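With one protein chain held back, the other chains of the complex are shown just where they sit.
On to chain A.
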Amino acid sequence: MHHANHFYGHAHILAEYCGLDPDDPPRINGFVQHGWNVVDGLGYGTPYVPGRPILVYSERTRRRAWSMGRRHVTVIGAPFLYLLTMRPEAEDAPEREGTIFYPFHGWENQQVVGDHQRQVEEILETEDGPVTFCLYWNEFQNDQVRESYERYGRVVCHGYRGKQWLDTDRHFLDKQLAELRRHKRVASNRLSSAIFHGVAAGCEPAVYGDPMHLDREDLPMAERIRREWPELHGKHLDMSVAGPSALSELGDGYLASPAELRAILGWSAKARVPA
């Protein structure tokens, strides 16, 4: 229905999970939530077409979407969790060390406003081991921003999100999973999908530092996130609370079987159509 279904290779992961060709996922009969958010699961500006399902990560998001007038919402869980079911961690994996830090990122239409230098200093003061900075493609392509991190540690980028079904790095989440599994901790200055993915991949989460902001950002919403998920904000969190909270946001326990997912996405043999 919408090109956001292919962001981060979501459609490709779901196709692989369903036993279909991951290089050529069929058209999804609905809108897959393409990142954690505190609205109805749709991305900013997504032109929703009524009658088609929004396929969200969690029951909490479904309830919120209903309260916002969205009637066709089905919980399928995050594509990252589907990926985890297909990529069990190797038993002889090297020991994890250090922290992977995801600075708050902008995108094509909104850039981050804040002091990256001060951010790095606080990270290095907080973290014990080596720090890997993972930049979003938007910041990674900005030489000035990238260099401000490169001076203090390893800098990586998981790839391009994709747009209008073009240039999608379909291995984006695979790369993220591999990086997360190298690290003990996952941290950011904003609660975001990367933190949730990190918890699912076995990292200890942390959210601290100058939260920065996007130009023209809805700041009350950012404050609401800090109020609603206090257990996920701080430098050293109580994993007995933070872990289940993060997994719940990804829809842990709600994943559909391949056959059920095929039926939900309109991918059963009779219904399947090209992307």
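We take it that a residue touches a chain if its C-beta (ideal position, glycine included) is under 8 Å from a C-beta of that chain, and two chains touch if they have at least 3 such contacts; residues count from 1.
The working rule: contacts and distances are computed from a predicted model.
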With one chain of the assembly withheld, which option in "Cardiolipin synthase N-terminal domain-containing protein", "Phosphonate ABC transporter permease", "Cell division protein FtsX" or "Methyltransferase domain-containing protein" matches that chain's UniProt protein name?
-> "Methyltransferase domain-containing protein"
Which of these touches the unseen chain: A:50, A:69, A:88 or A:220?
-> A:50
Missing-chain contacts on chain A, rising order, are 29-30, 47, 49-53, 59, 62-63, 71-75, 253-254, 256-257, 259-260, 262-264, 268-270
